[in-house]
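Apart from one protein chain that is not included, each protein chain of the complex appears where it belongs.
When the chains are written out, they are named A, B and C in that same order, and each has its own residue count from 1.
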Amino acid sequence: MIIEEGVLKDGTKYILVEKSTLIEELNNLKNQGYDYLILMSAVDYKKYREVVYHLGSYNDNRKIVLKVRTEDDILQSSTPLWGAANWFEREIYDLMGIKFEGHPNLKRIFLPEGWHGHPLRKDYDMSKKQYVNMKEDGTDLVSFNPEDGW
Amino acid sequence: MIYSILQLINFILTYIGISYSQYLPPYGALFQRLIVDTIGALLIFIAASLTIVVVIYIFRKWMADLQQRIGPNRVGPYGTLQLIADALKMFGKEDIIPDNVDPILFRFAPYLVFIPLIMSYLLIPYGTIYHWAIIFTNVNVTLLLIIAFSAIPPIGEIIAGFASNNKFSLIGALRAAAQDLSYEIPMMISLIGVIMLTGSLNLNTISQYQWHYIPIAILEPIGFLVFFVAVLSKMAVVPFDLPESESELVSGFNVEYSGLRFGIFYLGVFGSIFFGSLFISTVYLGGGSDLPFLPGFGYIWLLIKAFIFTFLFLTIWVSLPRIRVDKYMNFGWKYLLPLSLINLLWTMVLLLFIHGVL
Amino acid sequence: MVKGILKGMFVVLKHSRRKPVTVEYPEKEIPWHTKRFRGRVILNLDTCIGCSLCSQICPNESDHMVYFDYDNGKNKRKIYPAVNIGTCTYCGLCQAICPTGSIRLSNDMTLASFEKDFDYLPDRLSRTEEELKHHD
Partner (left out) sequence: MEEKILEVNFGPQHPSTHGVLRLKVKLNGETVLSAEPIIGYLHRNAEKLSEFNYYASNLIFMDRLDYVGNHNMELGYVLAVEKLAGIDVPERAIWLRMLFAELNRIASHLVWAGTMGLDLGMITPFFYAFRERERILQLFEMVSGARLTYNYISIGGVYNDLPNEFDEKFKEFVNDFPARLNELKSLFEKNEIFIQRMKGIGILPPEVAKSYSITGPVLRASGVNYDIRKISPYLYYDKVDFEIPISHGMDNYARFEVRFKEMEQSLKIAKQVYEKLPPGEYQNSLYKKSGLINIKGAGESYVRTESPRGEFGVYVVGDGSKKPYRVRIRSPAFHNLSAVNEMVKGLKIADLIATLSTLDPVFGEVDR
């Protein structure tokens, strides 16, 4: 269900979509020939998080932007539609903290497992330093006091 | 006209006027033989390690020349002392032995690779210098001995790979086993062709034979090619350097080695290159047998042939990619082995014509 | 079967006739060293008006304004840029933004010195490496 439609500054059409009908919108866009997921990015507008899907197609230069807003940081995962969504969503979860239901293995992709907080959030506390070290069995140990750091 | 080293030493001592026969213990000849052979072995050990150092220098300069760069030229004039500096660094560097490693095997694996190589240098007939024959072993099974000695280094590599408790070196060791197994057989079958022609296992007679007739490389071209590829893979030169493939296995079996032990492995690689070229020029091109127009200097002919082959091996090393393990194995079993068998048939036909006997 | 391999080896052998390309840097000078090479930052104390634009545009704050009493008539507040050579990325933004062109990047590449402190204060920043070496 489309809430809002319009044209962006650089001329591409964008639609704002209900959180619940995200997957159907993506699906019928894909059937309309937008088979190339260019980019999935998340922007933190403090009151809500906005996930922006840039969709294009491999045989012409059509481009469309699909936006969805979420306050409680839970969305449906679009991995069944595109293989690329797997790593996109893992990165958005890692850096922005939005969980995607139905994702095969939603783990952090860049930061070590035990990292506290999601860096790209506006409310992320930059002053607290976190040190990463390797435990005996090879997994990562993240801690705040510098002694565990080497 | 060819005198042995023993006669040379007798000649010198009698020339100086020392007659030492009265000091000898009862079995004088045997004791005398012992001294002469140990002197010969020491001579060869020093000469071999010097030639290996020279081969490494040639390799680095020749590779630099092919790649449009200068190569070592800082230490000593034109970089000649660079290798001495490397050797000293090799001795000086700390020889780290990781803790959960098999203590005994890890320490002795490099010597297993290097000692047989140096001993096989003794077996090559180096021909003559002004009628003094530099032949240390005139036993009539030198060819067999060489094959036996050349079978030990791969075992050393396998032990090194297994002992150093590291996944990459384990895969490197398995590759060393595969490589040794699948290319030893074609090499030996092509050597059988040579033995059938010359009728003896003694390398000296093989090289003399080729002076009387024509070099066996021309007689048996297929055998020569099969032998060339088999020796190339015995030396682990790039197309076949599977046990020590740097880009895949982080340098295969010698991953955990450092300092002197790594230096011995490194010398082993280049030692086997020079030995391979000596071996192939003696067996197939009649190295060391003095040719008519330079009567007494067979040794120089051997050196010329050996260095031609060394440059050829090094050019192959510089310009070819590495072959894949399974392609390498089926190339060995499906192409080299049948070719060497065809070579046997061809030698029978030759025997019919040359000796009129089967 | 071996035609491709021999062709590759022939190309490699052809290179043995060509002259080596390496330039032995310390002994011989680099032939193509251009005037525009972006080396160490250098400050002209007389023309600096203390507008602190260079310290604002500097991406990682290695250029920060510091009080240094040197009066050149135009700089009332007597604040001049000090650059931390260690963190500077030589991007040339301070040179591009300076209205009076008093801070620029010299061609100086040999920055080895006995001074442990990387933070070049204005008086040290205004002298080239040669002067610094002879001076102390």
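Note that in this section a contact is a pair of C-beta atoms (placed from the backbone, for glycine too) under 8 Å apart; a residue touches a chain by one contact, two chains touch by 3 or more.
A quick note: this is a predicted structure, and the numbers were derived from the prediction, not measured.
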item	value
Partner chains on view for the chain not depicted	A, B, C
Sole residue of B:G127, B:G193, B:P239 or B:G263 that reaches the chain not shown, by the stated touch rule	B:P239
Of C:L45, C:V66 or C:L93, the one touching the omitted chain in the full complex	C:L93
Sites on chain C contacted by the missing partner chain, in the whole complex	1-5, 7-8, 11-12, 15, 21, 32, 34-38, 51, 53, 56-60, 89-93, 96-99, 105
Touching residues (missing chain, whole complex) on chain A	8-10, 12, 35-39, 41, 43-44, 52, 54, 58-61, 63, 65, 82-84, 86-87, 95, 108-112, 119-120, 124
Footprint left on chain B by the chain that the document does not show	63, 66-69, 167-168, 170-171, 174, 238-239, 241, 245-250, 318-327
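Simple rule for what comes next: only the chains that are shown with their structure count from here on.
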item	value
Both-way neighbours, i.e. chains that touch chain B and touch chain A	none
Furthest chain, CA centroid comparison against chain B	A
Chain pair bearing the highest count of C-beta contacts	B-C
Inter-chain centre distance, chain A versus chain B - centres from mean C-alpha coordinates, in Å	62
Inter-chain centre distance, chain A versus chain C - centres from mean C-alpha coordinates, in Å	40
For chain B paired with chain C, centre-to-centre distance based on mean C-alpha positions, whole Å	54
Multi-partner residues of chain B (each touching 2 or more other chains)	none
Chain C, residues touching no fewer than two other chains	none
Touch list for chain C against partner chain B, complex	5, 8-9, 11-13, 15-16, 18-22, 24
Contact set on chain B toward chain C in their complex	64-70, 315-316, 318-320
